[in-house]
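Sharing a structure, written as structure tokens. Questions coming.
Here the complex is missing one protein chain, while the rest keep their positions.
As written, the chain order gives the labels A, B, C and D, with residue 1 at the start of each chain.
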Amino acid sequence: MKSALRKLGPAASTVLSLGALLVLWEILARLAQIDGFPPATEALVQVPLILGERESLASIGASLWRMFLGGALALCFAVPVGLAMGRNKRIAQALNPVLTAAYPIPKAALMPIIMLWFGVGDLSKVLVIFLGVSLPLIYHSFHGAHAVDEKLLWSAMAMGMKPVARLFKVVLPSALPDVLLGCRVGLAMALIVMISSEMIARQSGAGDLLFNALDMALYGDVYAMIVILAAIGFVLDWVFERVRRRLVHWAESRQDAMVPGGGV
Amino acid sequence: DVPTIRVGWTIPAEEAKYWMMRRPDAFPDLGKKYKIEWVQFQGTAPMVQAMLSGALDCSSQAPLSLGQGAAASDLKAYILAQHVGEKPGSFSVYWAVPEDSPIKSIADLKGKTVGVNVYGSGVHGGMAMLLKKNGIDPEKDIKLVETGFPGSEAALRGGRVDVGVFVQPFASRAEAKGGVRKLFALSDLMPNTVHVMEVCKKDWVDANVETAKLYTRDMTAAMKMALDNRDETIKVVSEVTRAPAAALEPYLLKANDFAHDPTMKPDFAAVQTMFDMYTELGMIKKPLKVDQFRRDDVVAPVK
Amino acid sequence: MSASNIFAGERLRGTAASVLPLAVILLAWEAVCRAGLVAPTLLPAPSVVLLRWIALLPDPDFLHHVAQTMIRLLSGFAIALAAGVSIGLLASRGGGGLLEPVIRVLAPIPKIALYPAFVLIFGFDHASKIALVVADAVFPILLATFHGARSVEPKLLWSAWAAGASRRATIFTVVLPSALPSILTGCKIALLISCVTVFLAEMISSTDGLGHLLIRSARSFRIVDMFVPLVTISTIGLLLNAALVAVRNRLLVGHGNHR
Amino acid sequence: MSEPMIAIQGLTKRFSTADGRRHLAIDDVNVEVAEGEFVSILGPSGCGKSTLLYMVGGFVAPSSGAITVQGRPVTGPGPDRGPVFQEFALFPWKTVLENVMYGLRQQGVSKAEAEARARALLDMVHLKDFADFYPKELSGGMRQRVAIARTLAYQPQILLMDEPFGALDAHTRTVLQNELLGIWERDRKTVLFVTHGVDEAVFLSDRVVVMTRAPGRIKKVVEIDLPRPRVRAELLVNRRYQEYIVELEQLIEDVHLEAAGA
Partner (left out) sequence: MSEPMIAIQGLTKRFSTADGRRHLAIDDVNVEVAEGEFVSILGPSGCGKSTLLYMVGGFVAPSSGAITVQGRPVTGPGPDRGPVFQEFALFPWKTVLENVMYGLRQQGVSKAEAEARARALLDMVHLKDFADFYPKELSGGMRQRVAIARTLAYQPQILLMDEPFGALDAHTRTVLQNELLGIWERDRKTVLFVTHGVDEAVFLSDRVVVMTRAPGRIKKVVEIDLPRPRVRAELLVNRRYQEYIVELEQLIEDVHLEAAGA
């Protein structure tokens, strides 16, 4: 069975497991008979309808743009902060409590105050996305930087490299596998936060489409939006995984291992 | 260049605003003498805060959220118009039970699970008042759960609540399906209720009286168009809410919809009655006079 | 100066370093409010919030709300931890090809949208909120476990297999310990996300808990009371995180630089 | 002759490198190791000695060729073959003692007994005072000794040792060589031993396999016909011993020259 699967190749097993997921959804929904949980078929028929509309496409595009902005900002901010925290005890001690105190606060609850400073428009949503994505980025970078082999740093120091340069030329590459894990979690978070940031104050966006459908109890549309978001997430993650492989192939373990699953 | 009004809106019962949003060309002044930046919100309370923080100039409000904003946070604002309300004969928010439920009257509610849209909302206040009048303590005698309007029908049919709360379009949908029985309605408490009003900040209106007038006038014009062109209105609402036309057809702007006044004239008396009720229930912390929200030259219908 | 003195001094400076920035932020906030830069109806001064918070702390009603939130938070997190670690391990070993696409599809969907379904399936009580917390918190743990388990140094596994350890035994004696630092980082993120999610769920639909408390205060614009639940959830986050750090320090004595 | 303990036939290993090229590491190697035999492998750095051990250990799959152990083809690792890796590969989250106990515990030995045996082995490698240290707190040579103790602890039939004494000072190395010989003689183990020390190879082995520069092939197999038990002091004045050393050194010299000439 296992070897048969391996022969199928990654594409086939992807199709297989996603197909199984859809079938499971369909069966569960039909068994449960709940308004708020329509069967897969009911949701899927709505997908082309939503994507066929110019306006909804523009909405989704606007959301993705905000997500991109927030994500990019987070990348520029959170990774250096996380790395610095990982290498410098003082910085970690200083920032850790602030972060742990700030992150559990739901940004949705703060929307009125965020709006006060940043208005109702894109800026506050980009900010919220930025905050959501920085969380995994900071902590995974922190972890990666913390675990850097000291002797690598020592080698760099002995070559006369300055602390900031070390952060980017030794700590960052060495922590890259962890940073990229943070990015992967952050990617999922970005989509989630992108949607929830549009729950309270809504301007055209994917979240607006979704929450309006929820408000109108149009569950077919709700789940169609979920399918669309899942598809976007899947594609982004897939692309990301390609990039990741390129960046950290040096960290991948020895090939041709004889034992199946053995540290591949 | 022309002034811009930042307007907050919600779904589902602001047909005049939807017209202005989707058919702006139908209004001679809109886009020329003034512009509108539309921001959609979930619920009225966040819009009070948005107005307080200066992020919004105008928004849709319910009497309760406006009253609470004024009493607790000193929100100063004017009521410009009324979107929907209840009048004798119009639709009234109601609570329903399954057809075969042993609950026959409010008195039977003791110990039952009752759904409400949102804890502490105006609808919740009205229900509390009604229960009180029928000898049920709304705090202790029932188990209250927040179902929201959209989820109410499913919660009721799924047995998660014994009594569910209904507004349009969910009410007509549930009625079409059958199997539910109306138990009591807000109209049992008072004949005239105001649900959604158009409210603008006082300092903004004072500084932009002419724009405010234009806005009110266009809104009234929009309401008239909405009432005169029901088929087009259904399209407009469908575009905004994405609800299929078939779901709107059975009720929208019909007798079983909320009351729409073509002039959008606010029912200040009803608002005052509601303020008083909320004050009695402790939902508004101090007595309010509706006159503080009144400025005659901007209120619909504007000459 | 004796060695123990040096250490005491070090620890003192460490504590100062960790308290200072938080204090600076609070002071700045206080100053902004005192200076009248922001309306007290929008942002109350921290001192005011703090006083109200302290006044509320012994209130049994308030504590009830806190307890409700804690129950949901902790049980949700615990389930997410168990599920995340086991699915992550499974995916990293044999089931990768089949599980990975499913994880990829499920991870980015906004779980909030599933909440109505959760409510109808699990009811209005704890279960639906716990389910939402699990749905949101499981993925950071799962992905961290997956990643940690995949980057185990192969020679460690080889050593274990050569020593006669069974596949199952190596999962517990090599893969898990080796992935532990990564898993704990995932836990940290998941914990903070759990705090947010439980609060959000209570904000959306609930009749108790801190999120509900906030919504209730927000609807009647009692702005100080609105900040009390926020301060509380933030404190809960801090305390739980401190507990996690303590666990981490215990578990990771031997690991590389993790002191 | 009875069936060999380890039989390697036509073994070849190619790696594909990150830049996409194929790199031939081992080319057509054939060796047989009899039960209880002590075979050393000598060869230039990078000639494929470690790779060869990995394949016998069942950790890495050959590109072509076959390896059988006790007549059965190798399909994966097993407790019959105990590796000591060049990079030690200690479990960083376990203390020295726990590292050494690991294999025993995996094989169901009771905790008390495992601990006793582990402590005895730690004593043998001069680390009894460091039982509670973590690997990161040890020096290089100390780590190497823990790795040796960890493998010896669970008493595999075959030892696959990759420069196990490389990081040790001469004295400690001598002590451990003697200990290893003692264990080997007592338990009739089969040993495949990679080393760079020609004297070490001659002192310990029944046969020495000399490999060519990469891609690794077998240059020559030298039978070491010296009496056992071997005592270093005696060997040092043994003419045969000296001759073997000279012969092997010459072979290695040749291996290097060949490559340079080619």
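Just so we're on the same page, a residue touches a chain if its C-beta (ideal position, glycine included) is under 8 Å from a C-beta of that chain, and two chains touch if they have at least 3 such contacts.
Source: prediction; values computed, not measured.
One of D:Ala89, D:Leu180, D:Val198 or D:Val222 touches the chain omitted from the figure, and that residue is D:Val198.
Between the chain not shown and the residues D:Leu104, D:Leu138 or D:Leu204, the one that touches is D:Leu138.
One chain of the complex is left out; on chain D, the residues touching it are 15, 17-19, 23, 42-46, 48-51, 86-87, 132-134, 137-142, 144-145, 163, 166-173, 196-198, 249, 252-253, 255-256.
Seen across the whole complex, the unshown chain contacts chain A at 149-152, 154-161, 165, 170, 173-174, 176, 248, 250-251, 253-254.
In this text, only the chains that are shown with their structure count from here on.
Steps from chain B to chain C, taking the shortest chain of touch contacts, total 1.
The largest tally of C-beta contacts between two chains is found for A-C. Centroid distances from chain A, each centroid being the mean of CA atoms, peak for D. We define each chain's centre as the mean of its Cα atoms; on that basis chain B and chain D are separated by 83 Å.
Each chain gets one centre point, the mean of its Cα atoms, and the points for chain A and chain B are 38 Å apart. Annotation for chain B: residues touching 2 or more other chains are 46, 49, 52-53, 150-151, 154, 158.
Across the assembly, chain C contributes residues 42, 116, 119-120, 153-154, 158, 161, 218, 255-256 that each touch 2 or more other chains.
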